[in-house]
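Left out: one protein chain. Kept in place: all the others.
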Amino acid sequence: MSIDVAQRDQTPPSGPEPTTKGRHRVLSPPVTGQELVLIGVIAVLWAILAFTTPAFFTPSSIQPLVASVAPIALIGIGMTVVIITGGIDVSVGAAIAVCSVITAKLVLVQAGQSLPVALIISVIVGGLLGLLNGVLIAYGRVHAIIITFGTANIFLWIALKIFNSTTVNNIPDTLAPLGNGAPGRTFGVPNSFLITVVLAAIAWYYLRHTAGGRHFFAIGGDQLAAQLAGVKVRQRILAAYLLTGLLVGLASTFVVAQGSNLGQNVGNGKELAVIAAVVIGGTSITGGRGSVLGTVLGALLVQTVASGVTQLGWRSELSDLFVGVAIIIAVGADLLRERARRKR
Amino acid sequence: MTTASTGDGTSGGPAQVAQDQQSTEASPQPPSTSEDRTARLQMTDISKRFGAVRAIRHADMTVDVGRVLAVVGENGAGKSTLIKILSGAVIADTGTITYEGRQVSIRSTSDAMALGIATVYQEPQLFRELTVTENIFMGREIRKGGRIDWAAQTQKVVELLALLELPPRYATAVVGDLSIAEQQQVSIAKALAGEANILILDEPSAILTDAEIEVLFRVVRRLTDSGVSVIYISHRLDELFRIAHDVLVMRDGRTIGTYPIGELTVRKVVELMVGGILTETKHERKLDSEGKARLELTGLGRRGEYHDVNVAVRPGEIVGLFGLVGSGVSEIADSIYGIDHADSGRILLDGRPVSPRSPLHAQRLGIGLLPADRKQQGMFTFQSIMFNISAGHLTLLSKLRVWVDRVRERKIAQDMISRLAVKTPSENQPIGAMSGGNAQKVVLARQLVQRPQVLVLAEPTQGVDVGAKEEIHRIINELADAGTAVLVVTSDLPEAIRISDRLQVVRNGTTTVEFGPNATQVDVLAAAAGDVDGQQGSAKRPA
Partner (left out) sequence: MTVPTLSEPEATAPDKRSGARGPERAESLPARVIRALLTQRIVLLAVLIVLVVVYFMVLGANGYLTAAYDFDYMSAALINAVPLAMLGFAELIVILSGRGGIDLSVGAIVSLAGMIFGFAYGQWGWPLWLSILITVIVGGVLGLINGILVAYIGFPALIATLATYYAYKSLAVVINNQRPISTRPIQDLYDSTARSVQLPVIGAWIPDVPKGIFLFLLPTMIVVWLLLARTTYGRRVYAIGTNDVAARWSAIGVRATRAGAYMISGLISGLVAVVTVGQFASARPDAGVSGNGMALPAITIAVLGGVAITGGIGRVSGIVLATVLIVWMNAGIRLAFEGNAGPQNQLLALGLLLVFAALLNGFALRRYGGAG
């Protein structure tokens, strides 16, 4: 399927007839201009890094990079849906803490359970947390940002209580297939990343080709109009936060799998990293428009920058600076495009 | 008896159509002509009040299969309430509605939609980020297996688009990229996709060019040919003669009657709309008719909105600008106040050309403006009366430009409250809970603090009760007497006539006929609706 890049940005239909390649293209194209730019930027960055640090293109450097993208991108899928509906969730960092400590401490260390059990429990816990957010936001009629600020605190309390002021040590390697080491890879690609890509593809498909998926966009575009059109607004909003919670649960297993210790500050600040990835990927913070592909690319860009900064021997905090700049550029470009469109 | 012919899948409901319906006489009206007609829906003895205000009383309306019913009436006549009742946005207090012979109750928009009633509003309620296809099928997607059947949806959309004379490629266009007129067409397509058999068009031609209006009419004719009933609300009376079969006239909340178009002329319609209302005694004003104009617009134009506008207002004079929806009259006001800028022509203040770049600039030039949309553009809703009045003059009401002079501010607020007879226990009351008339007085008070040289009032009594309306008119007269040049921009006809020393009609984006103090409503409305010569339906259409 060819990608007609300029479709979204072309002059309005009163202009020349677009080519008919893509008789099957009935939606806006699957890849937007912004995403292509991101791909380009990432490619350029990788090229630069490959030249300046020969060590960059080795497996030992690419693999951790890709593995680190996985949790952010995975949660980013849920966050993308949430932001598309016009909401936001700043409690995911704390939720990671809850799910990972429960998994590490209770399931693995204390109860010695197997991987499937740990997975299921982590996902269920995450889902419960997301459900709480969803219920409060969908039915409480309060702004998502306030509610999730509040639940962030509550989740953090839960996590710290379970941590009981000690780092969790000696975590068995039951979750190794999801981790960074050799058992965690298939054909050299970290499993966590593969899982993320698969789920992202499913989400992409759902958002694009099912009624339920399109309804998210409607809610973000105009909630009242969506309701009048028969969209089950409350249920959809609840589903968005529930999904995010489930994905947090899954992502937490990746986090736990990455080491034999789990510190109490796990997940700290991760919500901002996820939001950054979503925003850089081209999803509009005001809702109604967005893409999972962009989020994955955004997460990849952020992690590439972080890895590159380390490789180049710069201070690791500089990557934060670049993330900030990337957000400005990405959203700024988006703003300019919106303004140009409105002028027509 | 005719039955509705079934057309391309957009026809109406079950086959009860052939039943003998009560004939279309519901209220005193001339007998129907020899055309056969079948009633699809009938509203009888509908009344609705909002609080103390009776919006409509004993209204009757019959909607026939395959015919276009135009609903006309002045602002406040009750048109929108009647339509809202039909579309389920408002529930009637009394009266019955029968659909194809059986009584129904419409208590919500979904009830109305279930009956096949669809409304296309002026403001398209579309999702700007989604494509036309997605908009049309939102909430009723065609599915195959678990996924959306894009092919089937696109096909249906292309059919609908063809009906509207839009090319197939629009099916995948993003709505936000379309022009307003195109978005309106998409709204119509959306209504049709829902198998509508009563389509309500609310002022559809207001935003369309002549060519687009032609397209719209063709679409409407196609629809009626296939049996859809169309209700067409419009102020543009000359258009009705090209598209409507019957005209329902409303006045003061009542339905005066339904008349086949063949028996009417524009002038007759206007007379029916206006009725025998006499203009109330006009305030006698002495005018210095030889004085120089304080505000003058010469050849003012702004692409896409208005052109060749010529208006002159002398100090102490009240000039009215009367125009119907879409005439461009409110955009002219915006340009005087610096919200928008004209691209041609000149604005002269006491003979000097000025170019207001912003409301602040306009204020410094001595121009004040009362905005048309009180809620959106005028009110700081949960702030106090005093806050609202001072908001426009913070630098003036301050010491050293920084400290708010609360003593002075309070005094001014109290003065204004008594001068404008605002009903309130104190100047600290939040403005949000006040009635329309009182709130409007507060917003007006803001404009009066610095005794402007020129005051433009846009829709000064819209949504205001009769008592407050009187008072606001009194204040306007006082202002003029004291020397301000007043320009009243309004779509309220009796108000325009009553308050103006001179009244100019704005139509199709330009100033046309000017009337003196003795204009009659019928003349003015006829001029504004396009029938200057009094000929039925043959009004010259400007290019």
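When the chains are written out, they are named A and B in that same order, and each has its own residue count from 1.
Note that in this section a residue touches a chain if its C-beta (ideal position, glycine included) is under 8 Å from a C-beta of that chain, and two chains touch if they have at least 3 such contacts.
Everything numeric in this text was worked out from a predicted model, so none of it was measured.
Peer 1: For a quick check of understanding: of A:Leu178, A:Ala200, A:Val231 or A:Ala276, which residue touches the chain that isn't displayed?
Peer 2: Touching the chain that is not displayed is residue A:Ala276.
Peer 1: Tell me which residue among B:Glu263, B:Asp343, B:Asp373 or B:Asp481 touches the hidden chain in the full complex.
Peer 2: Here the residue in touch with the unshown chain is B:Asp373.
Peer 1: Can you work out which residue in B:Glu100, B:Glu134, B:Glu182 or B:Asp202 touches the chain that's missing from view?
Peer 2: Answering carefully, the residue with contact to the hidden chain is B:Asp202.
Peer 1: In the complete assembly, which of A:Ile145, A:Leu224 or A:Ala340 touches the absent chain?
Peer 2: Of the candidates A:Ile145, A:Leu224 or A:Ala340, A:Ile145 is in touch with the missing chain.
Peer 1: Given the full complex, what residues of subunit A touch the hidden partner chain?
Peer 2: Answer for subunit A: residues 88, 136, 140-143, 145-147, 149-157, 160-161, 164-165, 268, 272, 275-276, 279, 285-286, 315, 317-321, 323-325, 327-328, 331-332, 335, 339 touch the chain left out.
Peer 1: For subunit B, enumerate the residues touching the unshown chain of the complex.
Peer 2: Within subunit B, the residues that touch the unshown chain are 50-53, 55, 75-76, 78-81, 122, 202-203, 206, 233, 235, 323-327, 329-331, 334, 337, 339, 358-360, 362-363, 369, 371-373, 376-383, 387, 390-392, 394-395, 397-398, 401-404, 406, 423-425, 429-430, 432-436, 438, 446, 459, 462-465, 491-492.
Methods note: only the chains that are shown with their structure count from here on.
Peer 1: Between subunit A and subunit B, what's the gap in Å when you average each chain's C-alpha atoms?
Peer 2: Here the centre of subunit B sits 46 Å away from the centre of subunit A.
Peer 1: Touching residues of subunit B toward subunit A in the complex: what are they?
Peer 2: Residues 109-110, 125-131, 133-134, 138-141, 143, 146-148, 150-151, 153-154, 167, 169-174, 176-179, 182 of subunit B touch subunit A in their complex.
Peer 1: Can you check the complex and tell me which residues of subunit A touch subunit B?
Peer 2: 8, 12-14, 17-18, 24-28, 209-211, 214-215, 217-218, 221-222, 225-226, 228-231, 288-289, 341, 344
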